[in-house]
Structures are given as structure tokens and as C-alpha cells.
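Just one protein chain is left out here, and the rest sit where they should.
Order of writing sets the chain letters: A, B and C. Residues in each chain are counted from 1.
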Amino acid sequence: MSSDHREPSLDVGLLSPVSAGHDESVSDAAILDALVTAEVALVRGLARVGALDPGAAERLSAEYGWTDSGCRGHGLSATDLALAAVDGGNPVIPLVGALRGRGVEPDAIHRGATSQDILDTALMLVAREALGRVIADLDRAARALSAFADEHAGVVTAGRTLTQHAVPTTVGARVAGWVRGIRRAVHRLREARDALPVQLGGAAGTLAATVDEWGTDAAAALPSAFAAELGLMAPDAPWHTERWPVTELGDALVQAVDAVGKVAADVAVLTRPEIGELAEGRGGGSSAMPQKQNPVASALIRSAALRAPQLAATLHLASAFAVEERPDGAWHAEWPTLRELLRLALGSSAQAAALAEGLVVDRAAVARNLALSDGRIVSERLARVLVPRIGKERFAALIGEASTGSLAGALRALPEAADLDVDALLDPAGYTGLAERFVGDATAPDSGRA
Amino acid sequence: MSSDHREPSLDVGLLSPVSAGHDESVSDAAILDALVTAEVALVRGLARVGALDPGAAERLSAEYGWTDSGCRGHGLSATDLALAAVDGGNPVIPLVGALRGRGVEPDAIHRGATSQDILDTALMLVAREALGRVIADLDRAARALSAFADEHAGVVTAGRTLTQHAVPTTVGARVAGWVRGIRRAVHRLREARDALPVQLGGAAGTLAATVDEWGTDAAAALPSAFAAELGLMAPDAPWHTERWPVTELGDALVQAVDAVGKVAADVAVLTRPEIGELAEGRGGGSSAMPQKQNPVASALIRSAALRAPQLAATLHLASAFAVEERPDGAWHAEWPTLRELLRLALGSSAQAAALAEGLVVDRAAVARNLALSDGRIVSERLARVLVPRIGKERFAALIGEASTGSLAGALRALPEAADLDVDALLDPAGYTGLAERFVGDATAPDSGRA
Amino acid sequence: MSSDHREPSLDVGLLSPVSAGHDESVSDAAILDALVTAEVALVRGLARVGALDPGAAERLSAEYGWTDSGCRGHGLSATDLALAAVDGGNPVIPLVGALRGRGVEPDAIHRGATSQDILDTALMLVAREALGRVIADLDRAARALSAFADEHAGVVTAGRTLTQHAVPTTVGARVAGWVRGIRRAVHRLREARDALPVQLGGAAGTLAATVDEWGTDAAAALPSAFAAELGLMAPDAPWHTERWPVTELGDALVQAVDAVGKVAADVAVLTRPEIGELAEGRGGGSSAMPQKQNPVASALIRSAALRAPQLAATLHLASAFAVEERPDGAWHAEWPTLRELLRLALGSSAQAAALAEGLVVDRAAVARNLALSDGRIVSERLARVLVPRIGKERFAALIGEASTGSLAGALRALPEAADLDVDALLDPAGYTGLAERFVGDATAPDSGRA
Partner (left out) sequence: MSSDHREPSLDVGLLSPVSAGHDESVSDAAILDALVTAEVALVRGLARVGALDPGAAERLSAEYGWTDSGCRGHGLSATDLALAAVDGGNPVIPLVGALRGRGVEPDAIHRGATSQDILDTALMLVAREALGRVIADLDRAARALSAFADEHAGVVTAGRTLTQHAVPTTVGARVAGWVRGIRRAVHRLREARDALPVQLGGAAGTLAATVDEWGTDAAAALPSAFAAELGLMAPDAPWHTERWPVTELGDALVQAVDAVGKVAADVAVLTRPEIGELAEGRGGGSSAMPQKQNPVASALIRSAALRAPQLAATLHLASAFAVEERPDGAWHAEWPTLRELLRLALGSSAQAAALAEGLVVDRAAVARNLALSDGRIVSERLARVLVPRIGKERFAALIGEASTGSLAGALRALPEAADLDVDALLDPAGYTGLAERFVGDATAPDSGRA
């Protein structure tokens, strides 16, 4: 539609507001940086194990802007590589060509490696950077929500099951549950991040070319050297077509999106105007309706939560179909899927942090809703106390809609209940169980392990 | 990793070789064109029903480069809108601001409309353009494969079930099946394309603002006028939160990817070196192994086929969760998902067309494999003929691995089979049933309806 | 846990209340009936084309309880076949053994057929029966909801977008949208049901064994004869490993679940006690809270809507991976998946019919909620009228939370609005656009085509 010249798509997030502005760490530029970083790190690793001249490694490092956090300013074009990637099916083939074509230590580049070594490792680097940001944003969200839970630990509210008022709980207890979910997700993300491994095995996962050229000892030492350059883990053996490092990463990411998705689900309900118990600090406007304050952060997070699980499923399918020493499609399916999953985690955790930090409770609305059932919200307690006195049938009539007048009045009029403190019996604040204790457990400073 | 300044992600397909170079029609630029086109078409539609001054519509059309195939060269920035879209949760809000800010007929813009009207309609425009390309590429693929099936209609080959040789079929019959699958998918895509509707309902799907300003008749006529400007269908009523136009589109797209996915699955198997019956005309190289000719098109198509179904599932989830007059996340989940599904259909159909046009059969390999079972590939026929003569047990021994020497020899040595023409009995070419007829049916010029 | 003797699982729906009691048509007993029916129909078809003795077909028909709607009372055990199915990977292999072992016309059974012919055809029979029920229940739901929409066509209610009040709509208009969604789904289900094809191709889809034994003409006529016995369609050619008949069926089923899922999503929100605009006629109780009336039908339908899309995705994956003449796993993945999808459609459509027939509106609650924004629900209209008079800034202050007192009072106090009929301006009933018309279009007796 736009032009005759075939240009690759520019995706700046026009259709993905949840991640727009939060996904630079998974941009094509970032991925290209990581690919170059992996190639240079391999050369540095070879030098470290004595296989290559350290000078060559240094010259390459300088040429491609090696820093402690990867290569920058290397001057390669992601667009050119993207188009050139089609023929061979992956971007590493043209990348190697471009690096060698630069003329700086061309013979040192990509020695003993296969495309998969570079691409898998680069995606682990990208994941590490993205996970760092996701974890930071979830930590922010958990901290803000912990403070919020503490602040509102004593605010009694209607607990709702299947949309209906069930028994009382507290604002703090509900939010403490969110904190637990987020902290568990952070725990999994940290595990995943700390386990991110380099991949280095050559075409069939045997490191044959490396052994052939530099011998068994150098080859055996190389993965650790490579990993040390990159700050990633060295696996027991090349993982190659055993893809659990990818699926475990994906599972942790979707668990993170779930955790904030649950928060957003609750917030979206509780900001409904008829309920009005919560408000996002900063609502979004409308193109036509000036009065609206939409819970935009919640909506965006929920859009991510609706999408992420199916992406993780694709990673699992790719894992199960990772046939032989490199599959005919399953590996290729992982790349954009993992990237999109990282994007969703980045965007939804950033939105969640902002949402958590701005969240506002309307205590009057909480109290008004709590009173809506005229005391029936503690009917579980009433049943325990009254059924033995008046029987099931009369109790049901009392509670049911047939009754007129206030429930308190009806209780006071009951001869069998004459000895009861009706106000205390009906007070929802007296029926919140261990809510306060559960808040304290969740928001204590050392409760972060899960 | 790459910079401190937060830039939206540039996705040029570095990690999506299946669609790189084939997805300009779903690029952010194309989507922005479509959004602008929808806004301008609404003004033109209002003029068409007499609500607005035709001159205003013409001035706006000129300002934003209106052509028969949409607006071009409008000078708006997708990146700016993407970042601005985060606050309100969709890109139409800042778009309307940008259009009005241009100062050309600001009061005519977005009258009576809501973000959803523009975004849903724009995505239908984008889908139409993309579907046109997908259909064209699938037509190319079907034509090439029909010719291929006709050419090899008489080439007998091993039919394989659960990976094992079963009974004979022909190369043509197998490929005719592919053609049927692709033609059916094209049929569904055409149905979907011809049904693509505009969305126009205002905030709650009632066209209240339009009625309020210009009356019932103008409002009732507007959707058709809007649709006429855009060449889309006018629905009976705004579809709004009844999302079947999106899911039916998604289902048609995934069916298309399935159809070429099945082709790629067969090609990937049959190009294995031990089988070698087919070759992609142009194999892809390797970063390290000079001898390799990889079936890259098949692998890329298969990567799309592994991903597309889960994206279509997300569209269905979004449909079922499209609560009230606009949902809190489900609508947002559709946009990037539909785009990615379009991308996969675009890429995989383009790859399939190229694959189909270059496909090569190695008849010697076909014959060699067919002979591999030394005639046992027709054991279904042998059983029918011989079991009545020699009983099940002796037949099983004859066919089983225990037998030594050639099967033909063993048959000739059987007294009970003395009257049989062993060569004819064992000839796979005599046991292909209606294979030839099924090829003809599929490849006849008028067989395109499904 | 339960016993040492390995028994196959008895799944009576203990964990699937949405379908419990509604899924007899997809029970193992029903599937076994269908398998037997397909085997007998094949013999009848062979007799019909003159290949077999009609007497044999009649004797078999009598033995296995052939009726116009399939075989009944055949005395075979689903449990035995299920366990025996493991070795060969499908239940047809032991079924053929059992049928032949019965001793009635053993040589007529399964002639020229392969397991896939019988299993695919049987699943189409099961689908036809199930689709009939789903369609009937959706028709019931659509009729009840049409009447409901007509009855409440004039009841103005808050239209809600992103959970917030947006502009008015009517109860009827919202429900008319549900009707449209359900009718469209019924349209697709009818298309799918009318297209359900027999599968008959032999091991490689060539009908070789049939041709070999009875010649080309008989073989060419057989699929139609087989289809005629079963009341299914005869396809142009065996569909075999082109699996679109399965995926199109799956897509129609999930669209049906989506359609009622959308209804349930709205009902679940609108039955919230703080909103209270709708009630399921018959709410579900709680194990502990006597006051609760849960929207159980909505919850069960929503549970189906959350599950169905991923099942349809599995069918698409199986289609794309249907390699060669029978795949190594993808075909097997279809059976339980299609069955579960049928179950979800059966259960959710039955629940939807009951929900629709019992749905109750609380007009007072509707009115109370509509008034909640003190007129701001028509702020879209107010903006059009007032911004030209008082400017954007003053208008925003007027609408915003900063304002005190009633909006009507504030408007009346505005000198610039002195000429306006404030009551009319603020009346939501005057701002429902074409809502009434859209109801009529949806609920007219002849509106069932989509």
C-alpha cells in the first residue's frame, strides 16, 4: 500500500501500546548489538583459552565497540541483515559475511561456531537485559503495593466470589495476595536470569571444529571462557536441541505477566463507576468523551495477559519439535515469539509499576459497597449462630430476599436471638479472620523469596 | 542495552525471516496510512450524505494525499503516534490531535466517531491489502503445483503413513492434495476479503453523535457512504463488540498458513538426503558447512505454521472477552495479534509461491525408495490375493522379515501362486487406484472453487 | 490411587460442570456407535455400487442394529476397545478384529478401507449429531434474547467502554448485538454441518484396494454411496491429510463458544451486586454462604470460552503437521481435541439457552446506574453544544470532578446556555442514536442469515 520498493516493516509499537516505549532492550538494534557481542565474545574466548592471538581479539573488540555490557556503535545495519537473512533463513549468515567483509581479523571470526551458537547466545543476552528491567519494574510494583497493603490493612471490604459479595476481607489482604503473586514471579525470573546459559556446540553440538583445530582441552574450556566474557552461565553441555532454557525462560515471563494481569483484572473491576473502590492514579482519556477516566494501565496489562500464554505455548511446541541437531522450522519459530513475550513482560511490568505507585483507594466507596447487602455479607457467620437456634428454613427466609426491613431489625426482633449482640454479629470488621496477619507476612521486608 | 534514550523498537524482521521483505503492507507506515485514510473517508462519507460541505472533504483529501487506494504522503510520524498512544491506550487519540493540529478543516475531523471506528476500519483496510497479496501468492503456488501435479501425475511413489511405506500413490496425487488445500484456503480468504466490513458506531455502537447532529437519515446512510469511500462492506449494524469479523479473518489466515504448512511439512521430509525425492529449487546455505543445501523455504513456512494457530486463538479469546461496549484489554490484544497473523500469512504464502515454482522431483530417487520394500508396499493387495490361498500364517511369514531372498522369487516358488502373474501383482504402478483421476479433478482449470 | 488393576479413566464430567449432562452425543458410547455405523455403512455402500451382495449388507445391518440414525445395541465394549487401541494407536484396528470375530459376514467388513476412513467419518457423524444440538440450543438462545431485546428496546442504559460509562445505549441494543453474534455463529455452524464429508480413500487416499478388487467405476461411485448411507457429503476427493474439514468445523465451534462467551461476559458484569442490572433467572448456591446467588451459567460458559480457542489452535497445528499420507501424531491429536471442543460447544450453548430464557432485567437498577454520572454520560453531546459557546477549558472544568453541585444546575447557571433546554440536553433517552433501529434489524423474524 505504501510504496513499490519493498521495505521491511518498521514496527514502532503503533499497535502495541502496552510495550511502546518500554521495549528498546528487545529492539532490532539491541538484538544486532547482541549478535555482534556474541561473535566478538567468541573470539575473546578463543584468545582466553589460548587458541587465538589476544591481539586479534583486542583489535576486533575495538572495531566493534566492545564494552562490559556488550558491543555498541559497530555500524552494521539491522535492515540490511534482516533482508539478507531470508535466503539462509537466519541473520547470522549475512552477519558473518558483513563482519568478515570489514577486513578486521576476518579469519578469527565465527571460528568453529554455527549460526545457532551465536543466535541462541545473543537471545540469552537480550533476555538478561530485558529480565533486569522486568525484575526492577516488578520490584517497584511490589514495593508500592506492599506499602499500599500496609496502609489499608484495616480497611474492610467485600470479598467477592463469582462476582457476588461473599464474606468480608480487607483491602490490604487482597493487595497482599497481589504482592505474593508478583514476588513469586520475581523469584522465578531471578532463577531464570541466573541460569541463562551460553550455547556453544558447533553444528551438531559436539564442538568438533574447535577440537579439530585446537584440541580437546581448548574446546572443553571454551564454553566457560565464552560464558565468562558474556557473564552468562556455562552449561554442562551444549543444550542445542534440548530447548528447556528457552521454555523455562518463557514460562517465567508468562508467570510475570499473569501476576500483574491478576492485579489489573482486580483493578479494572474495582474502578468501575458503580463500584469505585480503586482508581488508577492517572486515567486515560477518550477521543470523544471528555468525562472519561479510563483504567488504561489495567487495560493494557490485560491485553498482554490475554496474549502471553499462547506465545509461551509456541515456545513449548518448538521445544517438542526440535528434531535432530537443528529442526526445520521449530527453531525459527522461537525467535520472534520469545522477543514478543519479552516485550509483553517489559511493557506490562512497567505499566504495573506505574499503576501500583499511583493506585488510589476510595474508602467511602469501599464502605458503601460493603454495606450493600445490609449485613448479609456475614451470613456465613449468621448461619453458624442462628441455624441452631431457629432452624434452616427460618434462617433462609430471614436472609432471603423475601425479608423486608433491615436485617439488624429482624435479628433484634427474634426471641431466639435476644441474648446476641446484633451489632457485633453483623459487623464485617469482626469477620476478617487472619486478614491482617496475611498482610504482615506478605509485606514484611524479608518476604521477598516467594 | 543500546541507549539511554527510550526509543520505540524498530522491528525490521531481523528475527522473522519468514516475513522479512514481504510485510510492507502491514508495516507501521501502512497502518498509519490506513488510519489517516479512515479519518478522511469518514469526512468524505459525511459530505456524501450531505452532512458536511464537500469542499471541506476535498480540502482534507488533498491535504492527506487521498487516492483511490488510500492516503499517502501525509507527513505524519508513526513513531510519534506510537509513543503518544500509550497514555490513552490507542493511537487514534493522538492521531486526531495531530490531524486537528494541522489546521486544515479541524472541525470536520472525527465527527461522531470513536477510536474504535477508525482503528477497526483501518485494520480492515490493511487486511484487504494484505489478503490481496496472500491470495495472489497462493494462486501462484496453486498454479505452479497444479502444473507440477499434472507433469508428475504418473510418477508412482511410496505412500507413507506414520512415517512408514504403506501403499503406492503418485507424486501427482500427493501434490494434488496440496493444491486442494491451498485452493480451499484461497476460497476462505476470498470470502473473508469480500466480507471485510467498516466499523462505524460511535462510542456505544448507536451512532448517537451522528444522529444528534445530522439526524437519523444521515446517520443511517453514513455507514454505507463510509464503506463506499473505502471499498469495504457496510454491515447490517455496527459490529462493535461482536468480533466475528476479526475471528473469521483470523481463521481464514491460519487456514492459509496451515495449507502451505502441510506442503512444507511434506517437502521438508522428502528433501531429506536419505529420501531425496524432492528439492527446493534454491536451497539455503550454512554459516559453516559449505556442502549444505537447506530447504529454507520449507523451514520458514513451518516456523509460521507453528506460530499462527496460537495467534488465532488469541483473537478468539479477545472475541469472547469483548465485554460491554468496549472491553478492558481484549480489544487491544487484537491489534498486534492480527497484524502478526497477517505477516505470517504474507510471508509463508510468498515463500510457498517461490517454493512451488522451483520445486524439483528426482524420479530416480522416487523409484529407488518405492523399491525399498521389495514389493511389500503392495502387501495389501498380496494379502487379498494370497491369504485365501495360503492362509494368514504363511502369508505373514512370507511378508515378514523372516523371509529371505526376493519376495518375487518367493511368490514364484509358491505352488498355490503358480497361476498368478507375479510381476503384475508386485507392480506398484498397478496399484494406484484413482490417483490419476484425483489429480485431474484438482488441477482442472475450473477447480478453483474449493 | 484407587486400585491396583489398571482401569481406563471414567470421565463423567466431575470436573467439567459446563458440559456435564449435555455431552452424551460425544460420549465414548456415541463414538463407538459412530465407528460401527461407519463400518456397516461401508458394507452397505459396497452393496449399493454392486460390489457386495446386498444380503450380506442386510445381515450385517441387522447384527449391528443399523437404523436411519446409525447403529445401536451392537453389544461392543468401548472400554475393551480403548485399551486395545493403545497397541496400534487407534481404536479401529481392534474394532475390525471384534467385528470380524463376531462371525457375521466377516469377509465383507472393512474391505478396501483404512482406519482413517472409519475414524474420520465416524467423527463427522458425531459432529453432525452434536452440531444439531448446539444449533438447536443457540436457536433457543437467539429467540429468547430477541424477545428480550424487543421487550427492552426502549430501556436506556449506560454504555460502558473500558469499564467506564461512555454514552447511553439501550438494553435492547446491547442484547441485539448478542443476537447478531449468536446468529452469525449459527450460520457458520450450519455451513459446517452441511459440509461434513465422509472420508474414504484407503491407506494413501487413492482407493487402490477398491479399484483393485471391483474396478474403477465401482470405486469412483463408492464415496457417494457411502455418503448417501450416512447422510454426509461426498467430497471431490478424499481429504485425507488435507485437514480443513476438521479445522473449519473447529473454527465454527469456537466461534459459537465465543458468541455465548460474550453474552456471559456481559451478564457476569451486569449481575454484580453494585451494578445489578441483570440476573440469571436461577442462580447457583454456595457451599458456605447462604445469601449468595451466583451467576453460575455465565461462569460455566466463560470457563468454556477460556478453553475453546486453544483447542481449535491444536486442530490447526495438527492440520499443518499432517505430513504425507498420514502423520506421526498430528492425526491422533485431533480426536480428543475435537471431542472436547464439541463438548464445550454443547455445554455452553445449553447453558446459554437456559440463561437466555431466564434472564431478568432490573429497570430500576439500570436507571440508577445511568444517573450515576449526573448527566456526564452525555458529555459527548454537551461538548458539541457547549465548547463552541464556552471554550474547551471552561467546559472541562464544568464536566470535571472539580465541579460541585448538580451538572444541570451548573448548566442552567451558564449565561451562554440560557437558550438551551437543559433537561432535554441531559436526557440520556435523547441520545441513543439508532439503537432502536438496530434492535429491530436483529430481532426481525428473517434476520437469521447472519
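Note that a residue touches a chain if its C-beta (ideal position, glycine included) is under 8 Å from a C-beta of that chain, and two chains touch if they have at least 3 such contacts.
Bear in mind that the values here come from a model prediction, so they are computed numbers and not experimental data.
Considering A:L95, A:A108, A:L189 or A:A305, the position touching the chain not shown turns out to be A:A305 (whole complex).
Among the residues B:A268, B:A322 or B:A352, only B:A268 touches the chain that is left out of the figure. Residue in contact with the omitted chain (choice from A:L32, A:L52, A:L189 or A:L207): A:L207. For chain C, the residues in touch with the chain missing from this view are 1-3, 6-34, 69-70, 72, 78-79, 81-83, 85-93, 96, 110, 113-115, 125-126, 129, 202-203, 209, 264, 268, 284-289, 294-296, 298-307, 310-311, 313-314, 317-318, 321, 327-333, 335-337, 339-340, 343.
Where chain B meets the chain that is not shown, the touching residues are 160-167, 268-269, 271-275, 284, 286, 288-296, 299, 310, 313, 317, 369, 372-373, 376-377, 379-380, 383, 395-396, 399-400. Even with one chain removed from view, chain A keeps its contact list with that chain: residues 89, 114, 159-163, 166-170, 173-174, 176-178, 180-181, 184-185, 188, 202-213, 216, 219-220, 236-244, 247-248, 251, 254-255, 257-259, 261-262, 265-266, 269, 302, 305-306, 308-310, 312-317, 319-328, 380-381, 384, 431-435, 437-438, 441-442, 447.
Here is the rule we use: only the chains that are shown with their structure count from here on.
If you average the Cα atoms of chain B and of chain C, the two centres end up 24 Å apart. Taking the mean of the C-alpha atoms as each chain's centre, chain A and chain B sit 30 Å apart. Within chain C, residues 160-163, 166-167, 269, 310, 313, 317, 380 each touch two or more of the remaining chains.
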